[in-house]
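One protein chain is absent from this view; the other protein chains keep their places.
By written order: A and B. Residues from 1 in each chain.
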Amino acid sequence: MEVLGTNDVFRCFLFYAVILVLKMFAVAVIVGQMRLRRKAFANPEDAVRHGGLRFHREDPYVERCRRAHLNDVENILPFLFLGAVYSMTRPSPGVARLHFLVFLLARVLHSAAYLLAWRAPTRSGAYILAQVPCVSMAVQILMVVWPYA
Amino acid sequence: MEVLGTNDVFRCFLFYAVILVLKMFAVAVIVGQMRLRRKAFANPEDAVRHGGLRFHREDPYVERCRRAHLNDVENILPFLFLGAVYSMTRPSPGVARLHFLVFLLARVLHSAAYLLAWRAPTRSGAYILAQVPCVSMAVQILMVVWPYA
Partner (left out) sequence: MEVLGTNDVFRCFLFYAVILVLKMFAVAVIVGQMRLRRKAFANPEDAVRHGGLRFHREDPYVERCRRAHLNDVENILPFLFLGAVYSMTRPSPGVARLHFLVFLLARVLHSAAYLLAWRAPTRSGAYILAQVPCVSMAVQILMVVWPYA
């Protein structure tokens, strides 16, 4: 069977990558649920449907959830690219899994710290921790491809 | 000829994916055009060039267009990843095309509903509809790769 190639590191990466995409989608769902619960809508047509134009307003907690989601977009999407390419540079499977696992755990911690407003610098520490495997993968890719630039 | 591999589902995916990227770029162009037409610039240097610092301001319709674009970024970019990987899991070509087509139509409807401020819940319905093939593809990928985690 050759579904998704014959590269076990790539398949391992895909597991972590898809879990992270689903985690990102979950934060987006939380944004929507919070808009409904706090009655704070970015669009007047939504406010009208849910009680009136006075609910076309900002809410601090909804904005917090939005920042958490946007931070996911800014960081998880580049990981999808870096991780896929890094998986094809023949890394040690154990080292590769460590990269993916650190990123996953750090981003889950980041979301928890953001949504629950944990004391600083938990959230920014998780952000920095998640960047470590990303920068590591970027450097390792560059070491392979720089002669082709 | 083996341009872009020998996987017809992947080529089919690429058609829908590139159309969606161009659609996303089109919404970005609309944001820029609306800034010029409504004279509402996020940067003072742009305002100065187009009539003066008093045009360094927000405009509700420009903000609406920006939200439409940001929502594309948040949803179309993950689709590019999920769809590419899903195409390599040997799905039925007809079922795969249905995933891509539903996502494309739902995202076009989402943009139209957002930019034209259609009555709720058209836009959020389109958003949810577009998430269905994404979550379906994510689950199908996970079913293949979970033993490699």
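Basically, contacts are C-beta pairs under 8 Å (C-beta built on N, C-alpha and C of every residue); 3 or more make two chains touch, one makes a residue touch a chain.
Not measured: the values here are computed from a predicted model.
A.B. asks: For the chain that's not shown, point to the residue among A:A47, A:L77 or A:A126 touching it.
C.D. replies: Candidates A:A47, A:L77 or A:A126; residue touching the omitted chain: A:L77.
A.B. asks: Considering the whole complex, not just the chains shown, which residues of chain B touch the missing one?
C.D. replies: Contact residues on chain B toward the absent chain are 3-5, 8, 11-12, 14-19, 21-22, 24-25, 28, 32, 42-46, 48-50, 69-70, 73, 77, 80.
A.B. asks: For chain A, which residues lie in contact with the unshown chain of the complex?
C.D. replies: So the residues of chain A touching the missing chain come out as 64, 67, 70, 73-74, 77-78, 81-82, 85, 88-90, 114, 117-121, 123-124, 131, 134-135, 138, 141-142, 144-146, 148-149.
To be clear about the criterion, only the chains that are shown with their structure count from here on.
A.B. asks: Hey, how far is the Cα centre of chain A from the one of chain B, in Å?
C.D. replies: Inter-chain centre distance comes to 17 Å.
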